[in-house]
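Just one protein chain is left out here, and the rest sit where they should.
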Amino acid sequence: MQLATRKLLDRTFTGVGLLAVGLVAVALVAMLGPIITRGLGAFVFQETIEHRRFLLERFGRGDRSEIEAEWAEAQVAREAIHGRITQFESELRKLDWDQRQQYAGPLRDLKDVLHELLGPFPDEPKPVMPRDQYGPTRWDRAQVALEHVLFIEEYDYSDPTQMGKKVLIPRANQFIGTSLAPLFGELETNLDKMLLPRRTFYWRFLFDESVDAHLFGGIWPEVLGTLYLTLGAIVFAVPMGVISAIYLVEYARPESRLVGLLRTCISTLAGVPSIVFGLFGLAFFINTVHVSQSKSVLAGSLTLAILILPLIIRASEEAIRAVPATYKEAALSLGAGRWRTVVTVLLPAALPGILTGIVISMGRAAGETAPIIFTAAVSVGQPLALWEAFSQPSPALPWNIYNLCTEHEAVDAIRHVQYGMVFALLALVLMLNGLAIVLRARIAKRLRG
Amino acid sequence: MKTRIQSLLMLACGFALGFSGQTNAAKTTKIVIDGSTTVGPIAKAFAGYAMEKNPDVNITVSESGSGNGAKALINGACDIADMSRFMKPNEFEAAVAKGVLPVAHVVAIDGIAIIVHPSNPMAAITLDQIRDIYMGKATNWKQVSGPDKQIVVIGRDTSSGTYETFESLVMRGEKVVSGAENVGSNGQMRQRVQTTDGAIGYVGLGFIDRSVKPLKVDGIAPDMGEVATGRYPIARPLYMFTNGYPKLGTPLHAFVTLYLTPKGQEIIESIGFVPVTRY
Partner (left out) sequence: MSRAPTHNLAAARGRSLLRSKRANRLQHLASLAGHGILFAITSSSALAVLFIFWFILKDALPFFQLRGVREFFASTAWYPVAEPPQFGSLAIFVGSGLVTAGAIVVAVPLGIGAAVCLSDILPFAARQWVKPVIEILAAIPSVAFGFFALVVLAPMLQDRGGQMLAIGAWLVGAPVAALVIFVASDLLSARLPARRRLVGRLAIVGGLGGVACWGLANTAAALDAIEIPSGTNALNVSLILGLMALPTVVSVSEDALQSVGRELREGAYALGSTRAETLLRVVIPAAGSGICAAVILGVMRAVGETMVVWMASGNAAQIPSPWYNLLQPVRTLTATIAGEMGEADHVTGSARYHVLFAMALCLLTISYACNWISEHAVRRASRKLR
């Protein structure tokens, strides 16, 4: 082969390697990009007066007099719309039956979509469900609702052998020549006066309870459930994991067959699929040991604890092994016993490494879904107090992400909540991993000198 | 280093305590609800309403399927089992053997609507055609006098009561083709149909919105009126099961009889189901 070709091949090889790394980075960005940008949308968005009103009425938050003044202002702007509807209804009563029938259907539809855009009309009784009590709380949802008011989405089925084509018909066409015709133009130009959108930073999204199945409010029960599950798993797994690591490094004879078996067991445990942990948690902790009557945070924590046990054992083992032998020798030569050496010398020296392992496994426990499906997670529940966690199930971020993006009756209306939840979970997990990276960098620096 | 770690741990503990402090004070009663994803919205809406009325109650709702609800009730793991089908004889036997006496409360009536993508020109379909499609005999809409488009058959996981109702009222013992996609819930079903041109699926009435197109079945439109008159062929009652009839005056009693009150009926209608009083 020519030298030039070989060089070229070498360059291509380098290129392929870089391409691989580049593709990985691109994939990561492609995935995190939408999650982060749209996830932030749950926190920073244009809130309407309806959202401010909701916060005031539900959580007693905000300046009452100011919001009431704004509400009055919005009502004034809406008056024109409501007035037109009432006027049209009274005109309708004067028409003969046929003409009335002609407008009855379109008017009913119009009122339906107007409810979605502006909430209930002032002269109507207050509906029971919060979702019917308020108009859109976000300006982007209001835009969608406006689109539905202005246009009727229809499909052109003129050729029954082909799939129909979408056509948007202005709703105004249905009311040409009536007193309702100007309503649509007014709505379009004055919508911001009726809803008063304002950019807000709704950081309490993390700390508010959800209202009406996540259509309003925040994700606090889920966040709290995840924290309980994670901390619970750590509380159970860390002592066992660290002690096992100490035994394996300091006490066990490496050539012993029994110890070899133990090691095989631990590495097998690390490879067990997460859904199997879920089945095991159900069959063992709930159905056999009865740690709780049914699903509970406790059962979920225990299941997650077994899941992260091998991670903690491995990390602790490596950390303890990485302590220079001279430390141990010095301690032993000063007359310290083996246990004392471990507790006073090895463990403190290995602590940062162990902590790194713990932090990483916390991230793992927080993000796992499959083990908690059958053991801990519910789709709706209130935030629990600490003592209630022993006997009661709780919502948790990973499970509710699944639940909201598949099982919820209004999947599209709460996209921002779903993205917000994914963002919160990712932020939690990545923060923990960032912490681990920083910890590790510091250890490396210390070891280097 | 050590002190810093200690302070970090302290901080973590403080956080945990702070969290639990921020939650409401001890709930005196808890009501655990488990079961069908179809009844789920009703249970969730009722739960929201009841917890607002009576803040001393903590109500948790899981939507893990009718069968799971029955199982949980039999094991004493929940107070109310939401079910979109009646209990099976073997479930009754197991319950009685464990000293549990299931009592059914019919909270609402639901129709199962056959939905397609709105661009599909079909407007009506017959039960036989639906069966053919789900059996895999018809694979193109052409074969059921529709457009020339491959049919994407979407079904429900066998763990749902909706599946079982569909199975008994539509399939009548025939088997669903193995190539059918399966989804876990009504919401996901609607999502799959609204994003897939050639799709056909079935959901409870409450899940219909303008993003999908419900078909008339045997000439009857799936809407609340037709379900209420009993003319729509694929309809079923929705149940909440309790262990024995709940004691009068308890929060549990208030909860399972909520559907009889005007507020309860308004809630049921606003989520898109048919209140039993209209049936």
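In this document, chain identifiers A and B correspond to the written order of the chains, with residue numbering beginning at 1 in each.
Heads up, the rule we're going with is that a residue touches a chain if its C-beta (ideal position, glycine included) is under 8 Å from a C-beta of that chain, and two chains touch if they have at least 3 such contacts.
Every value quoted in this text rests on a predicted model; they were computed, and no experiment measured them.
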Candidates A:Ile81, A:Leu146, A:Ala213 or A:Leu309 - the one touching the absent chain: A:Leu309
Residues in chain B touching the chain absent from view: 64-68, 70-71, 74-75, 88, 90-91, 93-94, 98, 150, 152, 157-160, 163-164, 167, 173, 175-176, 178-184, 192, 195-199
On chain A, residues whose C-beta touches the chain left out of the figure: 1-2, 5-10, 12-21, 23-25, 27-28, 31, 34-35, 240-241, 243-244, 246-248, 251-252, 261-280, 282-284, 287-288, 306, 309, 313, 337-340, 360, 363-364, 366-370, 373-374, 398-399, 401-402, 405-406, 415, 418, 422, 425-426, 429-430, 432-433, 437
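Operating definition for what follows: only the chains that are shown with their structure count from here on.
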Distance between chain centroids, defined by C-alpha means - chain A, chain B (Å): 23
Chain B residues touching chain A - in the complex, by the definition given at the top: 1-2, 5, 12, 15-17, 19-20, 22-27, 30, 32, 34, 37, 40-41, 44-45, 47-49, 51, 58-64, 72, 75-78, 117-121, 142, 146-149, 183-188, 190-191, 197-198, 206-207, 210-211, 263, 266-267, 270-272
Chain A residues within the chain B interface of the complex: 127-132, 148, 153, 155, 157, 159-166, 207, 211-213, 224, 227, 231, 293-295, 348, 351-352, 355, 373, 377-388, 392-394, 403, 406-409, 411-412
